[in-house]
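Only one protein chain is missing from this complex, and each of the others stays in its spot.
Then we have chain A:
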Amino acid sequence: MAKADLSAAWIFFFLTLPCVFHPERMLWLLFFLVSAIHAELCQPGAENAFKVRLSIRTALGDKAYAWDTNEEYLFKAMVAFSMRKVPNREATEISHVLLCNVTQRVSFWFVVTDPSKNHTLPAVEVQSAIRMNKNRINNAFFLNDQTLEFLKIPSTLAPPMDPSVPIWIIIFGVIFCIVIVAIALLILSGIWQRRRKNKEPSEVDDAEDKCENMITIENGIPSDPLDMKGGHINDAFMTEDERLTPL
């Protein structure tokens, strides 16, 4: 395609050569030539071309900037910068990056040409260069992987932020220790309470034991000895409703 147009341009040049040997018109011809070539290299769906889509308003809302030629220049610069990091491509210039089909969406296609500007660089190289520097490119435009999309170039996802000790284990450890300490305290206080209860009535218990041992058996029927426990409530006189006012 490029060669066909090239030859057409040459034919045109030779045809007009005799009558148009003028420096200005020469420049115009050269300009047409170059743009014709460039137009062929960068086309939607062309070989080694990538589509880029930006969602500036989604990312920045009110602070969104307008997409103009200056932004395009910055984009070309970032792509050229990424390519310069690839070995053997350190000579990539901004003019080697070609943009075309800029839409209102803000989306466009781009290719990277070699220094001769005749061929485009292989897609694989461009892809790996962009992937390695995606973060820098994103930051230059205040965007992220979702709002600055290179279709056909999958972005490397950020590694999961795994702290050395997961947070839930820390909180679990705290809660579990508190619970174990509380259980230990409850068990210990239960033991102390029981010891105190055992110590106090132990003297009274001894006296009661002696009394109970003295159950006498008369006529084959056991009889209760005198009650040593102190005042006992006589059920016969105790009623549910105390009609008598207490003294």
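As a convention for this text, a residue touches a chain if its C-beta (ideal position, glycine included) is under 8 Å from a C-beta of that chain, and two chains touch if they have at least 3 such contacts; residues count from 1.
Here is the rule we use: contacts and distances are computed from a predicted model.
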item: Which of "Membrane-bound transcription factor site-1 protease", "Transporter", "Glycerol-3-phosphate acyltransferase 3-like" or "Trafficking protein particle complex subunit 6b" matches, in UniProt, the chain that is not displayed; value: "Transporter"
item: Interface with the unshown chain - residue positions in chain A; value: 53, 55-58, 103-107, 154, 156-160, 167-168, 171-172, 175-176, 179-180, 182-183, 186-187, 190-191, 194, 240
